[in-house]
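Below is one structure, written out as structure tokens, with a few remarks after it.
With one protein chain removed, the remaining protein chains of the complex are shown where they sit.
Now for chain A:
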């Protein structure tokens, strides 16, 4: 599904990702953990196509195609989704209008017809219920004045509506209360299937109690320095990052 090879990324001439390798197969859930500033969001944003990031080396292939060559919207239309760590607020654009445009844009790219209003309403009703969001949020401006948790829920709503093949969740669990956390896990678990993959960036083992990952990676200083199964997350929670950092330093 996704294959990242020796990816090097700069921001304003500063090397942030320094040779990152990652392979995600259909149906797999990968978790990425790592200290603040190690490059997790950078990776997520590069996958989504943010332009400020300069890819200096390496490749990213998504379903056999060069992902880095695709426009931002093309990536979304082909099934890459990023749940942002900090979703932007867009005053004046109603959440409902935005969601409808997004659903139809992705449908159109897939050669499907625009949804009829009544079907769209049904879909919105179903998915807002799925993420535990009140319908009244749909009438509000996109993310404007939403609490941190409400913004994250809105990200999950978008994921549920767009049904991506690869969903990247950048700290969707941060700042969530326990009920909201369970909902995020629920949505992921409900959407989990043999053809859909997830890349979950998190600082906390807590989320991984509910979403059991197939692989856990540790990103330090722009590189994946350790990979393992779900037990690695437990060990990190227990012992922090120092021991992996130490191992990584030895390896260099």
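The rule is short, and it goes like this: a contact is a pair of C-beta atoms (placed from the backbone, for glycine too) under 8 Å apart; a residue touches a chain by one contact, two chains touch by 3 or more; residues count from 1.
The rule we apply is simple: contacts and distances are computed from a predicted model.
Trainee: The complex has one chain missing from view, so what does its UniProt entry call it, picking from "4Fe-4S dicluster domain-containing protein", "Transport permease protein", "Fe-S cluster assembly protein SufD" or "(2Fe-2S)-binding protein"?
Mentor: "Fe-S cluster assembly protein SufD"
Trainee: From the list A:98, A:137 or A:204, pick the residue that touches the absent chain.
Mentor: Only one listed residue reaches the unshown chain, and that is A:98.
Trainee: May I ask which residue of A:33, A:60, A:76 or A:244 touches the chain that does not appear here?
Mentor: In the complete complex, the chain left out is touched by residue A:76.
Trainee: In the complete complex, the non-displayed chain touches which residues of chain A?
Mentor: Residues in contact with the chain left out: 48-51, 71-73, 75-77, 81-82, 84, 87-88, 90-93, 97-98, 101-102, 105-106, 109, 141, 158, 162.
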